[in-house]
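Yeah, one chain of the complex is gone here, protein chain that is, but the others are all in their spots.
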């Protein structure tokens, strides 16, 4: 009936649950958390960066007006299906040069981005009826949303605290 | 196991399937299709506007550098959970004044946005364990992704055609 | 010879120099400084918000992923030629309700935005050969750039300090 949902569920079953711990550990020990991606992966990334901020972390989306300097105490989370886009690779290289941590969310461990990254979360997609990387973007979005909920529960973050960090300028 | 996915699925079951026909009919008969939303709803909206463009429609996201004038031959799709945000309401009012069509995706038929709109797609959420309007955003995103896949299949749009409209500047 | 430059210079001569003190005083006593504007005024505003951040202030551009809650200790700087755009007016109203300070940069003291604002910096344009509000945007941009230079000199902010706050992710 719902073809997209069916595809999403079939991929979700194969995601390694340990990725939550990997993400959590890296986020908790970093001073600033940067998120980046291009096109639709970037829009997904902005959704995630915003919620991290509501949770109380110093998160930023690369390319927005207010973005600090990336240093060795920081983490960058790069979202890229192919792991080949030059714009993303170049950002990853800068972060490695600064000796910070690079964590990528991508389709496989063999692409250029995964090879540069300290850690990779693999979204294991074999095939899809959908155009482009839609399935990757859908699964990445829901995976990050599950992770936010996981963080909220694990650290007992109250909705009121998050509400205080949510902008009222809208 | 997956709490977000579970919530998403439980809402999806209650969405009216006729909404696909409503969206399709309005998109097909409009000259330009504008999409708008604030915060995370806006990021979801940008994902949708981009895919509509790949499908061959004249779509735009309100607020970007290149946005034409909205006229009576146009459609605007507004994504807002509460249907109360002043920024979204003001845009809806302008579109009504110009005598174009306003279609909103929102939580219920009783809010201010739904009352102004020509059509409303209701995402029927009763309650959620998640913060803010996360569940609304997740369901809206996947609903629009299902709709894109529906359009692709119904109008037999080839991946190669879509690929030609996908930017290579990334 | 240079028609735009000529127009800009003729307006610049009539700007009240006390506006620097007004801006400075309000920025120094605020916890967070928000900047907002629509279209080209928004792009000018982003340039300004970014430099304020480099100077060491907690500045934000409304609508970006990372934007905190506006409170009574905060300042918003609204850039709008006509002072009539509903999107800007609505943001100004929220800020007044929260009892923070609203400072607008606009064409005259009689428009709706100026009336809501605590302070207005008037860009005194009588007429222009240019389209739309181009002259307003040019003068506002250069005025804010002059103000940044004024702040740098007055507070003896070193280029090295600013460089440390400038992102390296580009």
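Couple of notes before you dig in:
Order as written gives the chain letters A, B and C; numbering starts at 1 within each chain.
The working rule: a residue touches a chain if its C-beta (ideal position, glycine included) is under 8 Å from a C-beta of that chain, and two chains touch if they have at least 3 such contacts.
Fair warning: this is a prediction, and the values are worked out from it, not measured in the lab.
Within the complete assembly, B:53 is the residue of B:53, B:136 or B:150 that touches the hidden chain. When the whole complex is considered, the residue among C:23, C:38 or C:62 that touches the unshown chain is C:38. Residue-level contact of subunit B with the missing chain is found at 34, 36, 46, 49-50, 53, 59-70, 76, 91, 94-95, 98, 164-170.
On the side of subunit A, the interface with the absent chain consists of residues 38, 63, 86-87, 90-91, 93-94, using the contact rule stated above.
Remark: the residues of subunit C touching the chain excluded from display are 2-5, 8-9, 12, 38-40, 43-44, 46-47, 50-51, 54, 85-87, 129-132, 134, 137-138, 141-142, 145-146, 148-149, 152, 159, 162-163, 166-167, 170.
By our rule, only the chains that are shown with their structure count from here on.
Our note on geometry: subunit A versus subunit C, Cα centroid distance of 33 Å, whole angstroms. Separation between the centroids of subunit A and subunit B, computed from CA atoms only, is 23 Å. For subunit A, residues touching at least two other chains, in rising order: 46, 50, 166-167, 170.
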